[in-house]
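Here's a structure for you.
With one protein chain removed, the remaining protein chains of the complex are shown where they sit.
Every chain is named by a letter (A and B) in the order it is written, and numbering of its residues begins at 1.
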Amino acid sequence: MSTVTAPAPEAKRKGNAPETSSRSRAENRLGQKLVAPAIFVMLLVTAFPMLRALYLSVFNYALTAPEDKEFVGFGNYVTALTDPLFWKVTGITVLYMVVTVAIELVIGFIFAMVMHRVIFARGVIRTSILIPYGIITVVSGFAWQFAFSYQNGFVNSWIPGMDLQFNWFGETTPAVVAIMVSEIWKTTPFMSLLLLAGLAQVSEDMLEAAKVDGATWWQRLWKVILPNMRAAIMVAVLFRALDAYRIFDNIFVMTAGAVNTESISFLTYRQTIEQFQLGMGSALSVLLFLSVLLIAALIVKLFRVDLAQARQE
Amino acid sequence: MAAIDMKNIVKKYGDGFPAVNDVSIDVADGEFMILVGPSGCGKSTLLRMIVGLEDITSGDMMIGDRRVNDLAPKERNLAMVFQNYALYPHLTVYENIAFPLRLAKADSKTVDEKVRAASKTLELDEHLDRKPANLSGGQRQRVAMGRAIVRDADAFLFDEPLSNLDAKLRGQMRSEIARLQKKLGITTVYVTHDQTEAMTLGDRVAVLKRGILQQLASPRELYTNPGNLFVAGFIGSPPMNFLPATVEGNIVELPFGKVEIPADKAAKVAGRGLLIAGIRPEAFEDASVVDQTRQGSTFRAKIDQVEWLGNTAYAYIPFEAPPEVLEQLQQLERDLDGETLRTQLVVSLDGSSKVAEDDDAEIWVDTSQMHLFDPATGENLTIDLERAGRVPALEQGHDPAQQAKAEHEVADQQTAAAESADG
Partner (left out) sequence: MRKLGTAVGCVLILLWCLLPVAWIISLSFKSQTAITNGSPGFLPKDGDGAGWQNYTDVLDNEQFRRAIFNSIGISLIATLLSVIIATLAAYAIARLEFKGKKFVLTMALAIAMFPVVSLVGPLFDMWRTIGLYDTWPGLIIPYMSFTLPLAIWTLSAFFREIPWELEQAAQVDGATSWQAFRKVIVPLAAPGVFTAAILTFFFAWNDFVFGISLTSTESARPIPAALSFFVGADPFNRPASLLAAGAVVSTIPIIIIVLIFQRKIVAGLTSGAVKG
């Protein structure tokens, strides 16, 4: 709409100036009142349980034997961090994250380029790309598990020279590949839509100017398009990486953690919900939370992601 | 309908930055008042304080005989046209115009009558069922005005209403607004940065710079008797020329030679050393086409460039200025949102003049129209106070040097703020 423009400069200036007039005091009160319910709900389900997890993590506490609850200090953490299983699981989780995000970035970018260019059938393409996004992850997991199955699937027969009796879920590497395929299939659309929005920010004029300046297609991509999409790419990578690190649904459905495909989320889940080891599970929860923070910090630091941009400020 | 009286209005933001600084303007009942100035001069802030969208730090805002400082916008009974029109995109033109009436719970018969009357005045009849998104810029502008006129508001406020229109439409809408205001006879405050709008529309014009009122006068008074360098440079197009000048007796020495000025002007500046002379382009003429009986002086200069427009021709003559004058002129240029590329004289010549580029032409100047300014304070030393409206800086109790200093401090603050914002 052409009636839309930025607010008046006066309105903007409000930002750096805490006025003390009655108007701004009323505004302050109203603002706090309006966000209060949201804060309450968000804290109820995160802050409180997180504090509880911190508390439980220093006990040896199993729901099956609550009377044996015993303070162990950092014992659970020491046990976890000195157990090779923990490091193996963390390693495989990082592998899931790095591989899926890298592949999604490439495929997502190609998809975004195609969607950016396509004029005819734009609606059909966008509708189709939303289907994997909307589908339940569990359903995606089933679909791919059955597709890779040698008993009822089609993948073995579609890959030339493949042993028709090959069991993808019999050992680690193929099982991990199958899990990654499901994960990538389901989340690439989200990536490509984020990248498409970034691509729309690159002005046509700039590309034409680059063309006139004699840049080849490849040079335009690397020297004009990608640098100008930096923010969008980084936000997409950050979101997806944190999401991928928490991978759980696909593993649960496709292998149930068998043949060393377990992720850190899955290990935590198994400890708390399946084995009722709330003490150890809580310690793992805290470690999982800390590792997510660490990854977020690393990505922000390494790629200098502008969070203000992500927050639209 | 009501008069609007602003008394010592101050607007300070949290960082102490005075966006509006001790401004007093009295708008008479039915008067068309223009607030004009370059961007950041506080004119929009002042308007938003009148309407109640911005708090007033100190001073009194009177509408009629009510002090409205603490009233909400809805209690002030004013109508406003926003820069971007602020039409409600989800409502039709009809409902947009009817919006204030609906809020006032008017019955549908009254609403219909008033909306139809307004749409007739503004020639919007055939667009009543359309949505704002489907209208042209000029039509949107008229809808915004329609929304203002359906109410029996005490005053109209316009915030740069024509700045989003193209040049031709702007001219049309300008006369439209003038006609409408005359017809309704309603008190109007109109904010603009465009001096043509200021000159053509206003009964009186308030010129603001960095939150300080520079001069409040009729357009003619502003043009012929600017209170200081800023007003002189802001009003008029092409702008007034500023030249370094030294006065000895009745003789003024300009970069191009010596000219004689009337004795009364000379008396006001006797013994002041280096000054800035302000001469409007049309005070010059090609000596060969001037009626020889007219008063004035002539000088010779080399013409750098000529722009011939048919009825007139603009000739450009570069000159050198001493550093103290140059500095003042550069500051002025910044105040006016401009950029000085070089110091040059612009003279407006008659269309029949044959002066060409690189000519060594003889130029005539009407020195009675020359103003002389103090280079330190920018004050107009040759002002005719009888015909200059109000110049707050020259009123009793005001020291122009003090004011200039205050303004420079604000300017430094602004620059510093801009720099820190960039960094």
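Going forward, a contact is a pair of C-beta atoms (placed from the backbone, for glycine too) under 8 Å apart; a residue touches a chain by one contact, two chains touch by 3 or more.
Bear in mind the structure is a predicted one, so any value in this text is a computation, not a measurement.
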Across B:103, B:356 or B:385, the one contacting the chain not displayed is B:103
Residue positions on chain A contacting the omitted chain are 3-5, 7-8, 11, 14-15, 18, 24, 27-32, 34-35, 37-39, 41-46, 48-50, 52-53, 56, 63, 107, 110-111, 113-115, 117-118, 121, 123-140, 142-144, 146-147, 149-154, 156-158, 164, 185, 188-190, 193-194, 196-198, 201, 231-232, 235-236, 239, 242, 245-246, 248-249, 252-253, 265-266, 268-269, 271-273, 278, 281-282, 284-286, 288-289, 292, 296, 307, 309-313
Logged for chain B, residues touching the omitted partner chain are 51-53, 72-74, 77-80, 82-84, 86, 88-90, 99-100, 103-104, 147, 151
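Please note the rule applied: only the chains that are shown with their structure count from here on.
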Per the C-alpha means, the centres of chain A and chain B lie apart by a whole-Å value of 56
